[in-house]
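Every protein chain of the complex appears in place save one, which is left out.
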Amino acid sequence: MAIEFNNQQIDTDSQGYLLNINDWHKDLACIIAKEENIELTPAHWEVVNFVRDFYITYKTSPAIRALTKALKAEYGEEKANSRYLYRLFPKGPAKQATKIAGLPKPARCI
Amino acid sequence: MSRYALIVSTPPFDNKTQTALDFAKQLLQSGHQLLGVFFYQDGVTNANAFVQTPSDETNLLHAWQSFQQQSDTPLHLCISAAERRGLTDSNEAPLVHNISEGFTISGLGELVVLTSKADKTVQL
Amino acid sequence: MSILHIVRSNGFNDDRLQQCLNLLAENDKLLLIDDGVYNVSHPTCASLTQAIFAIDSHCQARNIVEQGNVKQINIEEFVNLSEHAEKVITWQ
Partner (left out) sequence: MSSSQNSATNLQEMSPITVTRYAIINTSAPFDRLKGKESLDAALILASYEMDVSLFFIGNGVYQTQANQQAESIAHKDYLATFKALEFYDIEDIYLCQDSLTERGLATDSVFDDAQYLSAEQIKALLPQFDVVLTF
């Protein structure tokens, strides 16, 4: 599977996650988000960038509880709850935010 | 009577797995409750339907399956550990569903549930 | 209450036995199963004061004969040991 971007074929897995995190680009994120029926607002970007930075630092995508805890330290209480995150990413922040951030598909059992 | 959780981490071609099965059977014979067996690490390969055992050797897959049928004990499989070892519940080419009947596709969350509910957790 | 420690590998092969012995408390029990039954003649086991058990069928399979300080038990007694232990740690 692949996404067409800047006249290039960007490889993805069968569910649309990028195979190489270095292929990621902000404009590519918008294309992936569109496929997910998400219009990226600044609130989305906060989470997407955060998840991507988290992965690059810790080599793992944060589970929701770790994500809310880490977000709390950065952005405060009101943005650090799963209700807020699910409003932004209805199919689950772990699934959708990581996909838009160009990260690998999280392990199925997580 | 105690409630047990059993974690199996060894493959079907390791005799240690027979020990785990013997222990599971004895638990029930001794009147204990086995909440479930959780297959993790190399233990997930016990569910591989494509494993072929010579007919004059113990077939642990069949042994687990008949244990499951007779006792109704859930046999949970950590799907993430399973997928990386060639097991799949997908039929999307080139994959072929090869997780045997009798095993339940689960995640590590099930390990949490089993071990926190059990009075005793045994890793074999 | 005590902890039941299970060792299932040969102490001449890896250090699981040693790790277990390092953390074996005075009232704990040691159970040797699978290749762990070879440890009945391991020098570190000879001097232990704790109760040591080995699964009989696992010994028979390997022609391990009865040793002074090791009691051979069957799987049913293994289950009983686990039930009466506060918890079970397997040094896998």
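Letters A, B and C mark the chains in the order given here, with residues in each chain numbered from 1 onward.
In this section, a contact is a pair of C-beta atoms (placed from the backbone, for glycine too) under 8 Å apart; a residue touches a chain by one contact, two chains touch by 3 or more.
The structure presented is a predicted model; accordingly, all values stated were derived computationally and were not measured.
Peer 1: Can you pull out the displayed chains that the omitted chain is in contact with?
Peer 2: A, B, C
Peer 1: If you put the missing chain back, which residues of chain A would it touch?
Peer 2: Counting over the whole complex, chain A touches the hidden chain at residues 54, 57-60, 62-70, 81-83, 107, 109-110.
Peer 1: What chain B residues would touch the chain not displayed?
Peer 2: 7, 40-42, 80-81, 84, 107-109, 111-113, 115-117, 121, 123
Peer 1: What chain C residues would touch the chain not displayed?
Peer 2: 3, 15-16, 18-19, 22-25, 86-87, 89-92
The rule is simple: only the chains that are shown with their structure count from here on.
Peer 1: Quick one: label the inter-chain contact graph as line, ring, star, complete or other.
Peer 2: line
Peer 1: Could you work out how far the Cα centre of chain A sits from that of chain B, in whole Å?
Peer 2: The separation of the two C-alpha centroids amounts to 34 Å.
Peer 1: Need the CA-centroid distance for the pair chain A / chain C, whole Å please.
Peer 2: Centres of chain A and chain C (C-alpha means) sit 49 Å apart.
Peer 1: Which residues of chain B touch chain A in the complex?
Peer 2: Spelled out, the residues of chain B in touch with chain A are 78-81, 83, 92, 106-109.
Peer 1: Quick check: in the complex, which residue numbers of chain B touch chain C?
Peer 2: It comes out as residues 2, 4, 9, 15-16, 19, 22-23, 26-27, 29-30, 32, 120-124.
Peer 1: Quick one: in the complex, what on chain A touches chain B?
Peer 2: It is residues 14, 107-110 of chain A that touch chain B.
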